[in-house]
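Structure, as structure tokens:
The complex appears here without one of its protein chains, the remainder shown in place.
Now for subunit A:
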Amino acid sequence: MIAYVLRRIVQSVLVMLVVALVSFSLFRFVGDPVATMMGQEASQADREALRDRLGLNDPVIVQFAGYIARAASGDFGISYRLQQPVMELILSRLPATLELALISGTLAFVFGVGLGVYTALNRRGWLSGTIMTVSLVGVSLPTFLIGVLLIWVFAVELQWLPSFGRGETVDVGPWRTGLLTPSGRASIVLPAITLGLYQMTLIMRLVRAEMLEVLRTDYIKFARARGLSDRAVNFGHALKNTLVPVITITGLQLGSIIAFAIITETVFQWPGVGALFINSVQFVDIPVMAAYLMLIALIFVVINLVVDLLYYAVDPRLRLDRAAARH
């Protein structure tokens, strides 16, 4: 077990190093930071002095090591555009993105699993057919279109929900939350649905396929032959076996949700890191872009790691060392 965990952690660190290299190269290959910072009129000597001060004349490997050391301590430099520490900027925007991702991830999981199980158990029902057909639309419509449609129906026509922003927010320590005010909660509904719809459809189709597969297995037939109730067979035996692979995919989806939040945040003018990133791209604000890249990678890597360990905890077949110890 410990060896497995260690191995996975080493793998994760390696992945992060590769990403750090990519994000570091942004500085070298996309635009010239000295030109960006000093403008056109600075003298050649001033430029050289700055290059020296920024360490740009050091060997690349030394620069990279310095970059990693600073990144590890949370220092990603100063935003070209906003002249604020990048870390500060990201931290102030992160709660908005995380709240949105968490709410839409939860919605996607709950409804995805619920509908997936329902359509698997009632395979021949007309309602299942309808759900499956509608879900095809969910998969094929692009996110921004879904967002715009939702805004049109619920914000413009029905005027039930706000169409942009986060509503009123409250500071809880360093965390700025919108979930504690009525306007904040109303504001998150449409973006959360927009962001989660695709993932929900995905989870639903996965759960359905996986569940149908499990329902055909011998151990389900044997469970029925032992007279266990439908409830025990469907939810105790079949669902648990279905969820093992689903956990993996769903966990990984959480990473994509955060990454895909870029589009949703833009459509709904949601003040999260995704919107920050889009603005940075427009201004070629390299430090912010590089930090965003690292952040997303870190989230993916951590989720991956947690999912793997969870999977390991849920599925006894993977706990081989315990079995080996017995024989």
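Quick note on the criterion: contacts are C-beta pairs under 8 Å (C-beta built on N, C-alpha and C of every residue); 3 or more make two chains touch, one makes a residue touch a chain; residues count from 1.
Everything below uses one rule, namely that contacts and distances are computed from a predicted model.
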Listed names "Citrate/tricarballylate utilization protein", "ABC transporter ATP-binding protein", "Oxidoreductase" or "Ubiquinol-cytochrome c reductase iron-sulfur subunit", with the criterion being the UniProt name of the chain not displayed: "ABC transporter ATP-binding protein"
Candidate in contact with the missing chain, chosen from A:Leu91, A:Val244 or A:Leu310: A:Val244
Residue of A:Val15, A:Ile68 or A:Ala232 in touch with the missing chain, whole complex considered: A:Ala232
Which residue of A:Trp152, A:Trp175 or A:Phe222 touches the chain not shown here: A:Phe222
Missing-partner contacts on subunit A, residue numbers: 217-219, 221-230, 232, 236-237, 240-241, 244, 314-317, 323, 326
